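Now for subunit A:
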Amino acid sequence: MTHTLPTRPSLGLDEGGLLDAYRTMRIIREFEERVHAEFATGDIPGFVHLYAGEEASATGVCARLDDRDTIASTHRGHGHCIAKGVDVKEMMAEIYGRSTGSCHGKGGSMHIADLSKGMLGANGIVGGGPPLICGTALAAKQQNTGGVGVAFFGDGASNQGTTLESLNLASVWNLPAIFVAENNGYAEATASTWSVAADNIADRAAGFGMPGVIVDGFDFFAVYEAAGEAIERARDGGGPTLIEVKFTRYYGHFEGDQQTYRGDEVARARETLDCLKRFRERVTESGQLEASALDAIDVQVADLIEAAVVEAKQAPMPTAADLETDVYVTY
Partner candidate 1 sequence: MPKWGLSMTSGKITDWIVAEGAEVSKGDDLVDIDTEKIAGALEAADSGVLRRIIAVVNEDVPVGGTIALIAPAGVPESDIDEAARLAREELDSGAVEEVTGPVTGTVQVGGRTLSYATLGDGAETVLLVHGYGGDKNSWLFVQEPLSAGRTVHAIDLPGHGESGKDVGDGSLDVLASAVLGFLAAQGIERVHLVGHSLGGAVVVAAAAREPDRVASLTLVAPAGFGDAVDAGYLRGFAAASSRRELTPHLRKLFADPAQVTRQLAEDLMKFKRLDGVQQALDALLATLLDGDAPAIDAAPLLDKVDAPVVVVWGRADQVLPVTNAAALAGQAQVHVVDDAGHMVHMEQPGAVVAAVVGAVEAAAGGS
Partner candidate 2 sequence: MARMISYREAINEALAQEMQRDPSVIVMGEDNAGGAGSPGEDDAWGGVLGVTKGLYHRFPGRVLDTPISESAFVGAAIGAATRGLRPVAELMFIDFMGVCFDQIFNQAAKFRYMFGGKAVTPVVIRTMYGAGLSAAAQHSQCLYPIFTHIPGLKVVLPSTPYEAKGLLIQSIRDDDPVIFCEHKALYDTTGDVPAGSYTIPFGEANVVRDGDDVTIVALGRMVSVAEQAATELARSGVQAEIIDPRTTSPLDTDTILESVERTGRLVVVDEASPRCGMAADISALVAQHAFGALRAPIELVTAPHTPVPFSAALESLYIPDAQRVVNAVKTVTSWER
């Protein structure tokens, strides 16, 4: 049964939690905006897919997770990485292909991972994540850790067979898995309203025997609420949930995408819907946080991102000696 969660005032987040949430979203935003700028100079190799605009989703979900829990991500993975606690400087170095990067320069933007933090990696294959999360959720169940697995995927991946099979398997095996469909309106250059046969991705949940919920992706608190309910259900052995997060991405499918297929939704979103703006408005209007505290975070984050870029640009490249290492554990 699909329903839309009305936004409610923040529940269960104390001052520290709110500051963390803001900091996380701000880091993601500044990270992505900076990568956008740097990419335009030609310094960053390969493809990058930016999460700017979507911060509330990764942040709201990951605020409910701990080290027992795993997430799988997509090619648009920087936000999930940051929200799950992957080191920001190592991420930036990885994007620049440096040996100090999260993956020693061998993965790049689309494959940043930190298995020690339960971050199974950004994934270059659309729909590659959900089956893996069925696995990590199965492991959590077998090992009795109380942990859950969260599969982030896009509206494009929501049509991929791997995703649909995973929804079914998670229900059949009653896995502690949460499927978060981040519907930003486009799969590459194709509108999700066209490619998704149902009215909402969340409508598919019933077809797979699990609850489905639609959430305003620009609203951190709405995501936090929905994620909390789903994660609690999973931890209690109540099985999987499908959450559809609706929002928009501020940039193209990849950097370099001219986005001629789009209307003017980005400008509107930045102006009136932006998750950081709305968060700031809510917490300051309700008196939970002082604006100055948020400003301070803005400054710290700016410094962090600047340092990350400077250090990344100065970091050494991997060498020929690194080319053939780490294909296998044992040779």
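By definition in this document, a residue touches a chain if its C-beta (ideal position, glycine included) is under 8 Å from a C-beta of that chain, and two chains touch if they have at least 3 such contacts; residues count from 1.
The set was built so that all candidates are chains of the complex that A comes from, given by their letters.
Just so you know, these numbers come straight off a predicted model, no measurement behind them.
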Touching candidate for subunit A, same complex, options 1 or 2: 2
Subunit A residues touching candidate 2 - in the complex, by the definition given at the top: 70, 72, 101-107, 111, 113-116, 120-121, 123-125, 128, 130-136, 138-140, 142-143, 149, 161-162, 165-166, 168-169, 172-173, 325-331
